[in-house]
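Just one protein chain is left out here, and the rest sit where they should.
Lettered A and B in written order, each chain numbered from 1.
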Amino acid sequence: MGAPVVISQTVRVEVDGTTFERAVEARRLLVHFLRDDLDLTGTHIGCDTGNCGACSVIVDGKLLKSCMLLAVQADGSSIETVDGLADDGQLNTVQQAFADHHGLQCGYCTPGMLMSATALLRETSSPSDEEIARAIQGNICRCTGYWNIFKAIKAASGQEVAE
Amino acid sequence: MLLSEVGYARPETLEQALEILVENPGARALAGGQTLINVMKARAASPDVLVDLGGIPELKGIELGSDGTLEIGPMTTYAEVISSAEARARPILGEVCAQIADVQVRNRGTVGGNICASDPTNNLPPLLAALGAELTVAGMGGARKVSAGEFFLGVYMTAVGPGELLTKISIPPGRADGFASVPIGVDGTCIVNAAASLNGGARIALGCVGAVPVVVEPESTEVEAVRGAVREAGLEPPSDVHASADYRRHLAEVIAARAVRQASERAR
Partner (left out) sequence: MTESTVTEPLVVEETETRRGYAGQSVPRKEDHRLLQGEGVFVDDVKRHNMGFVHFVRSPYAHAKIRSVDVSKALEHPGVVGTLTGEEAALLTDPFFQISSPPGAHLRDFCLAVGKARFAGEPVAAVVATTRETARDAAELVEVDYEPLPAVTDARRALDDDAPVLHDDAGTNLTWEGVYEWGDLDAAFAEADRVVKISELHFHRFNSTPLECNGALVEYNRGTGQWTIITNNQFPGFAAIMMGPAMRVGLDKLRFVTQDIGGGFGNKITSHPQLVACCLLARKLRRPVQWTEWRTDFHLSMSHGNERWFEDTEVAVKDDGTLLGFRTTALDDAGAWLRYEPLGGVIWAQVTPGMYRWRNIRLDFKQVVTNKAPCSPNRGYSRMQHLWFTERVIDIVAHELGLDPVEVRKRNYIRTEEMPYETPNGCVYDSGDYAKMLDTALELIGYDELESRRVDADARGRLLGVGIGSTLDSGTNNFGQSRLINPELQFSGNNEVAMVKLDIFGEIVVTLGTTPQGQSHETTAAQVVADMLGCSIDDVNVRAGHDSYWNSHAGFSGTYASQFAVTGLGAVRGATELLAAEMKKLASVVLGCSPDDIELAEGQARMKANPEAALPFMALGAIINANNAGLPEDLDVTLNCRYVYRPPFQPPDVERKFGNLTLTYAAQVHAVLVEVDPETGVYEIVDYAAVDDCGVRINPQIVEGQVMGATAQAIGAATHETFTYDEDGNLLTPNFYDYHVPHALDMPPLRTGNIESPSPFTSMGTKGMGEGGGAGIHAVCAALQDALRSRGNPIVYDSCNPYHRVWELLSDPESSRQRVTVEPG
């Protein structure tokens, strides 16, 4: 007996600690589900070929681009987005480091950058310069040139940063 | 950016997956989605049904046999290859996977997806061709083994036919391997790539220069022998915005020699 083929289904996800249940078409991308169905607009869309990383979120502990996952594939998953980083308006260490080092200008790539930085620092507590660049290689920024973002992530890891 | 309407299935066994593929001629297997979902966003292809292989345990995992053969499940992600202790038996695998795109893509993209896409600019088709990999293709009626040389049939076309799935990638033992490429930007799309393997004879597989990897077996690993063998292959690479056919032909020679040099260094 084969598995059922569905055009739409109910999806249940936990996002930043809150559980949501919605009916959704199979074709709907996770990023659109988050932004349009759940009104969680912190995660952004910057391209249509999976290159820019503005849509980066952490799903079941793995950093991925939510524009290349269907919402139905995330059924039952635990998703972390930028919304879950601050504690009741208090910026966390990574966010504060971005503020301290001017690691954002227009702010559009920032949610994705923060998630990539978060994923890196969970894995590597004292990343090298190369590891930092590799960690955000999938996140395009057009405003900063990345240099201040490298500094911010290094500072967030507690390492000293050349000013 | 917006997909056409599609059916979705998430089978739990290989049998279930094959059944759906057989029942729905317009169905396609969904591996990591790092290629197929983009294709669907552009509506360059709009399958009727997506068969999500992510819930089938037997398609995952890496095993190292006592004879040194690596058996890799097609749903193994690039990240899993990179971090796998078993895959270190053939280090070139992890090294090449580490050059693919970025962390996010490596967390989802799969080895099987990469080779079944048979995109001429992908890294894994020429790598597997050079390593002499063997692919297991399964259908409702049973499974068969296909050599890498016979697996890639054309752009986006492989020996995996309708109602079939790639179920195993077998890599023979060896260590004298090399890989070189000219990507657009670090870890970007390749203009030319080449994999070389010197485990008994020299085998080079060139990517980006034809619909499928072009295998060249020079008489020796000397630079001139390698370059001569590439020239003799009579490549007819595409011309596009990134490179002309002539430029690709030239790069193929140089990159092949560099892949061979790296392999030679590891042969010691």
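We adopt the following convention: contacts are C-beta pairs under 8 Å (C-beta built on N, C-alpha and C of every residue); 3 or more make two chains touch, one makes a residue touch a chain.
In this text, all values refer to a predicted model and were calculated from it rather than measured experimentally.
Asker: Out of A:Ala54, A:Ala74 or A:Ala155, which residue would touch the omitted chain in the full complex?
Answerer: Considering the complete complex, A:Ala54 is the one touching the chain left out.
Asker: Using the definition of touch stated at the top, determine which of B:Val182, B:Leu206 or B:Val260 touches the missing chain.
Answerer: In the full complex, the listed residue that touches the missing chain is B:Val182.
Asker: Please output the residues of chain A touching the missing chain, sorted low to high.
Answerer: Against the missing chain, chain A presents residues 25, 27-28, 32, 35-36, 39, 41-49, 51-52, 54, 81-83, 85-86, 89, 91, 95, 98-100, 102, 104-111, 114, 132-134, 136-150.
Asker: What residue numbers in chain B mark contact with the hidden partner chain?
Answerer: Where chain B meets the chain not shown: residues 1-5, 38, 42, 102, 182, 184-189, 191, 240-244, 247, 250-251, 254-255.
FYI, only the chains that are shown with their structure count from here on.
Asker: Could you please state the distance in Å, as a whole number, between where the Cα atoms of chain A are centred and where those of chain B are centred?
Answerer: Between these chains, centre-to-centre, one finds 28 Å.
Asker: Going by the contact rule set out above, which residues of chain B touch chain A in the complex?
Answerer: 1-12, 16-17, 19-20, 23-24, 33-34, 37-38, 40-42, 49-50, 52, 54, 101-105, 107-108, 186-187
Asker: Spell out the residues on chain A that touch chain B in their complex, using ranges where they run on.
Answerer: Touch list, chain A to chain B: 1-7, 9, 25-29, 45, 48-50, 53, 56, 62-65, 67-70, 72-73, 116, 119-120, 134-135, 137-139.
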